[in-house]
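Down below is the structure, laid out as structure tokens.
Removed from the display is one protein chain of the complex; every other protein chain stays in position.
Going in written order, the chains are labelled A and B, and every chain counts its residues from 1.
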Amino acid sequence: MSKVTAGLDRVTRVPGVRGALIANSADGLVVAEQLMDGVDGRAVAALAGSLIARLARTAHSAGLRPPVFVHLRGDEGSILAAPGADGLVLLAVVGREANVGLARLEMLAAAGRLA
Amino acid sequence: MRALEPWVEAPLQSFLAESSARLTLLMTSSGQVVAQHGFGRSLDIMTAAALGAGIVASTEELARLMGGSRFEALMHQGSRQSCMLSAFSTPRGRWIALVVFGPETSVGIVRLFFDAMVQQLATAAPREPVRPTPLLAEDFEHELDASLKALLGR
Partner (left out) sequence: MSDDIRTLTTRLAEEPSSLAFLELAESLRQRGKLDAAYKVARGGLGRYPGLADAHDLMARILSDRGDLAGAFDAWSDALRLDPLRTGALKGIAFLYFRAGDVAAAIAHLERASEADPDDPSIHQALARVRRESTAAAPPPDTAPAPAPISPPAAPAPDSPFTAGVEDERGVLLVDANGMRLAGELSADDGSEAGDRVAAQLAGVSREAARATRLLGLGTWQSIAVESPGAHLILTAPTSETVLLVTRDASFPMARVGLIADRAARTARSWLEQVG
């Protein structure tokens, strides 16, 4: 099992996680994915990738370094993002009841191994 | 944004708003322009349409020779702007889109909302059959001129 697959696997085992994927944040295209039925990885990569890129520009405007973790919360669930090296970003789609704290730790660990 | 047929407007407008594309040209596979956004001159439209239709015809022939299916899209990525050329089916026949976009958006966003536009066009297209028209009608030049004026809003 590759490092990438192993990282996705650990994230998707967290309760409430509907899927995880690695995307290129500049292109918004999927690099690898492990998703439950009904989760559109291509849309997640494009939409979340675009949002992360904009947040990075906002952080830069504020004189801050790029984000290491982002939690976009909707009233029906969330998107979690952990940018890694080489413009890759690890993304997860989670339900309302998900253990976001555990998912965050797994994602930060997995994102650190992205290259 | 200008379209020769009103039913194209809403899907194209939605695509433009969501994708942040700088230039968009929709044309038939023979290079007849259906709608445009961002072009300022008729010469640019005619040239882009002819080149786009030619490139799609070439790559589809290449795909046929290699025994594969048609290419979904051609993407040329540049540092200042990128270009997507894609052929797609509509109830009015096979159309081609040429989309130019900059770093303010991404390939993923453009493709995501482009696919949504293709679906919306399929839904919005009037259902009456298309009457074949002669390739070079007697008033071809007049029609071309009128179409370009409509597309440029003049």
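Quick note on the criterion: a residue touches a chain if its C-beta (ideal position, glycine included) is under 8 Å from a C-beta of that chain, and two chains touch if they have at least 3 such contacts.
Everything numeric in this text was worked out from a predicted model, so none of it was measured.
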item: Candidate in contact with the missing chain, chosen from A:Val4, A:Ala23, A:Ala43 or A:Val89; value: A:Ala43
item: Residue of A:Ala32, A:Leu55 or A:Ala109 in touch with the missing chain, whole complex considered; value: A:Leu55
item: Contact footprint on subunit B, counting only the chain that is left out; value: 1, 6, 9-10, 13, 16-18, 20, 22, 38, 40-41, 102, 104
item: Residue numbers in subunit A that touch the chain omitted from display; value: 40, 43-44, 47-48, 50-51, 54-55, 57-59, 61-79, 93
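As a convention for this text, only the chains that are shown with their structure count from here on.
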item: Gap in Å, rounded to a whole number, between the CA centres of subunit B and subunit A; value: 33
item: List of subunit A residues in touch with subunit B within their complex; value: 23, 26-29, 42-43, 45-47, 49-50, 53
item: Residues of subunit B defined as touching subunit A within the complex; value: 105-109, 111-112
